[in-house]
Structure formats: C-alpha cells, structure tokens
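Below are the structure tokens for one structure; questions will follow.
FYI, not all chains are in this one, though none of them got moved.
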Amino acid sequence: MRSFRKALSLQVKGRMAFVNITPQVEAALRESRIQEGLCLVNSMHITSSVFINDDEPGLHEDYARWLEQLAPYDPSPERYHHNRTGEDNGDAHHKRQVMGREVVVAVTGGNLDFGPWEQIFYGEFDGNRAKRVLIKIVGE
Amino acid sequence: MRSFRKALSLQVKGRMAFVNITPQVEAALRESRIQEGLCLVNSMHITSSVFINDDEPGLHEDYARWLEQLAPYDPSPERYHHNRTGEDNGDAHHKRQVMGREVVVAVTGGNLDFGPWEQIFYGEFDGNRAKRVLIKIVGE
C-alpha cells in the first residue's frame, strides 16, 4: 500500500465563496502515482467545507442564499452562543455542517472516478483568513 | 492491497424516491472477495444521494416532505438561478447536499460492518433519468 499527502493553502476573499479545487486534487493524484485506491479531501478547518457538485455559477449563488436562510450571519451572541467567545462566525459552523467536511473519491486507473458533472469544491463560510485543505490518497 | 469497482445503473420513476441498494452492495462485496477494508458507495450524479438510514416507508415519506420544505421544487429561475441554464432541478442540487453524496462502510470478515438497522439507500431528487452509483472497495 502506498500513501500520499498534500495540503493546499487557500485564502478566499469575502465571507462566503466556492472554489473549484478539482485541478489541484488531480495534480496531487498524478504526483502520487497511485492507480487504484481512495482519495480523501477534507477541510482542515471547522468553518469551511469540501463537497462535490456542479461548477455552475447560478447554483453557487443559490447555495449562498439558501445557506444564509438556514443559518444567517449574526455576530450577536444571542442567536449564536458561540459568539460569546468573541468570534462572529457561529453561522459558519452551521453552514459547514450542511455542506459537509470531506469527500472520499474512488481512484481508478490513475484518475478520479467521477460521473459526468462531479467537481470538487472548497466552500468557505468565514473567509479572509488563511485556510488549508488536506488531500490524502491511499492505494497502489 | 486489492481493489474492486462496480457501477450500478438505476432509473427511478418520479422526481423523488429512495431505493434500498444494500443487496447490490453486499453482492459486490462478495464478488470482490475482500475480507478487511473500506467500501465507498457514492452517487455519480449531483442531484442524487447515497446515505444510510432505516428501511421504513413512513420515514421515507417524512424525508420527502421535509426536503421539499427545505428546498422546494420550483422550475422558475427566480428561486433557483441554476434554472437559468434551462434545467428545472435547482431544488435537487440542494436536497442532495442535505442527504449527502456518499457513504464509507467498514468491511470486516467479508461483511459490511453494520449496526442493527443500517441500510444503504440511493436517494433520487431528479428522477426519470438513467443514473449510476459507484461501489469501490479497497482492502485485502
């Protein structure tokens, strides 16, 4: 069994944004030279997500509006007790749970084994800070 | 390390439905002859889910009603900008995020290492089309 690790660094402008990181994951997979196995991609932070969906700007606008309805930004400590800590990002910890922390992708024949529209996104909900995404590939 | 891949084909009638695919995953595991490892099961599409819960029809009715409240079907491009593309499935991309893309199941002694009620479901949110589910098993 072989394993390969790579951490991506990102700094997203604005509180909320979605970044297609598929090319970086594919580059890591090529670098790993692993042909068959599993590829884990996860946010190393707890106010952001890694998820798979469509690379379509209208959809990303929809996600942003919908997540804001489900867990509105509110820096006060009344809505989010978490903000009693001095943070203002209680909403981001909720948005991240809806969108998820990680994806696990099959590796087949040296490629990400994807359906026709699958793309990997980093979802930022508390931006303007340096963040990292972990890629861990195991296989042969 | 061994690896095994199988894609299931499904065509679900109606927009939303839940299909128990545990027997097909168990058959793939037997075919793989892998005894110890991990089994990834994921939708290859971005308007459907693979998730684990109870095989109870009342619960599935509840999920359908609840997901319709969280992200109602609406073909107009006002609620879902994604529908500006000519699609009418903006809602399905949201429902899928709530229910998730994939599950990873432990393989122990040649079996899916499940608690008493765990069953694997394919959740369709934009049906009447041919779709695929990927099974990838790695181990020994």
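Note that the chains are named A and B in the order they appear, and that numbering of residues resets to 1 at the start of each chain.
Here, contacts are C-beta pairs under 8 Å (C-beta built on N, C-alpha and C of every residue); 3 or more make two chains touch, one makes a residue touch a chain.
The shown structure was predicted, so the numbers you read here are calculated from the model rather than taken from an experiment.
Novice: Report the copy count for the entire assembly; 2 chains are displayed in place.
Specialist: Taking the 2 displayed chains as part of the assembly, the whole thing totals 3 copies.
Following the convention adopted for this analysis, only the chains that are shown with their structure count from here on.
Novice: Once bound in the complex, which stretches of subunit A touch subunit B?
Specialist: 1, 36-38, 51-54, 56-59, 61-63, 66, 70, 98-100, 103-106, 108, 113-118, 138-140
Novice: Give every residue of subunit B touching subunit A within the complex, in rising order.
Specialist: Counting only subunit B, the residues touching subunit A are 1, 3, 5, 38, 40, 42-46, 70-71, 77, 79-85, 90, 93-94, 96-98, 100-102, 104, 132, 134, 136, 138.
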